[in-house]
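This is the structure, below, for whatever I ask next.
After this line comes chain A, so read on.
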Amino acid sequence: MLKEKGILFDVTLCIGCGSCYDACKEANNLPKTSEDFLKDHLSDNTFNVIEQYDDLYARKMCMHCNEPACESVCLVGAITKTSTGAVVYDADKCIGCRYCMQACPHKIPRYEWGTTTPRIRKCNMCAERVSNGLIPACAESCPNEATLYGDMDQLIAIAKRRLQENPDKYYQHIYGLEEAGGGHVLVLSPVPFEQLGYIPELPKESMPEFTKRAMEKIPSVVVGGGIFLGGMYWLTKRKNQIAKEERSKNEN
Partner candidate 1 sequence: MVAIFVLTAFLFFILVDLVVLKFQGKYHPAFEPTFSQFDLSMFEKNRFVIPQNTLFSKGHTWLKEDENGLVNIGIDEFGMTALGMLTISNCALAGKTLKRGDILFEGNYGNNKVKFLSPISGTVQSVNPDILSKNISDPYKNWGVQLLSKDFSENRDKFFSGNDAVNWIKKEYIKLKSFLDTHALKPELAGETMFDGGTLSNDMLYSLVDKSTSDFEKEFLSL
Partner candidate 2 sequence: MKIKNINVSEILKPTFWKITSVIIVIVGLFSTYFRFTQGLGATTNLQDTVPWGLWIGFDFIGVGLAAAGFTIAATVHIFNMHKYEPLVRPAILTAFLGYSVVVCLLVVDLGRPEHFYHPLYMWNIHSVMFEITWCLICYSTVLLLEFAPVVLEKFNIKAPIKILKAISIPVVIIGVLFSTLHQSSFGSLYLIVPGKLHPLWYSSLLPVHFYVSCIAAGLSMIIFESFLIARGLTKEEGFQNTGLKMNILSGAAFAVLIALIAGLLLKIYDFIDSGKLYLLTIPSTETYLFYLEILLGTIAPIYLLSHKKLRENKKWLYITSICVISGLILNRINVSITGLAASSGVSYFPSFDEISITLMLIVLAIFAFRLVAKNFAVFITEEHEHSVSEKDIAKTKPITIS
């Protein structure tokens, strides 16, 4: 089995050059969507954006959650997690219910609204490139190593080391490590993450947990309900019968 891979993005190193933006477009054969890449937003033709906050730049893309909400809600299993940790999508299965868009805590998946055979669109951690032995285009193109691709355990170690070695430079938190159960994209930043448009206050447990708690009760509801209803049927029928018998007795 392949080792779990991930991406580490360090805001302090990002110079906002847009190389990853262009590389992602090229790797995924996506058309140009905006004159100024800094003003672009995620869409069916943009899986990766760079947003400017004063002199800081933040990348937004799919976080490749450990227990992806999008994967857990997809009723036909069109979204799956590969052994490397990438969350990928199979358009041939998808029926287009868009529950994955609704469920994603990071509001990532986009939809091809303009066509009659629409697909869900999002970063797939360049699954094809990776299976061909390459690394994701965005990581490869980054001139300043702001985006790193590698084994998850190594990335976590690097992130922790950076926080430790430069406590003044970094806001002491690895975004994406625990958010919504954690994922395969980690972000480091000098300022609190909500200032960079990352969604704050996500629960630490994975999103599917919330549904699981309710879904777990189903078997007991079915069994309990079945017994209750059967019992009720028997009871009330018996009661009616007794009442009837009594009535006929009284009449005689």
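Basically, contacts are C-beta pairs under 8 Å (C-beta built on N, C-alpha and C of every residue); 3 or more make two chains touch, one makes a residue touch a chain; residues count from 1.
As a selection rule, all candidates are chains of the complex that A comes from, given by their letters.
Since this is a predicted model, take the numbers as computed values, not measurements.
Trainee: Contact as defined above, complex as supplied: which of the candidates 1 or 2 touches chain A?
Mentor: Among 1 or 2, contact with chain A goes to 2.
Trainee: Which residues, counting only chain A, touch candidate 2 once they are in their complex?
Mentor: Answer in residue numbers: 42-44, 69, 72-78, 93-99, 101-103, 105, 107, 110-118, 199, 201-203, 207-208, 210-215, 218, 221-222, 225-226, 229-230, 232-233, 236-237, 239-240.
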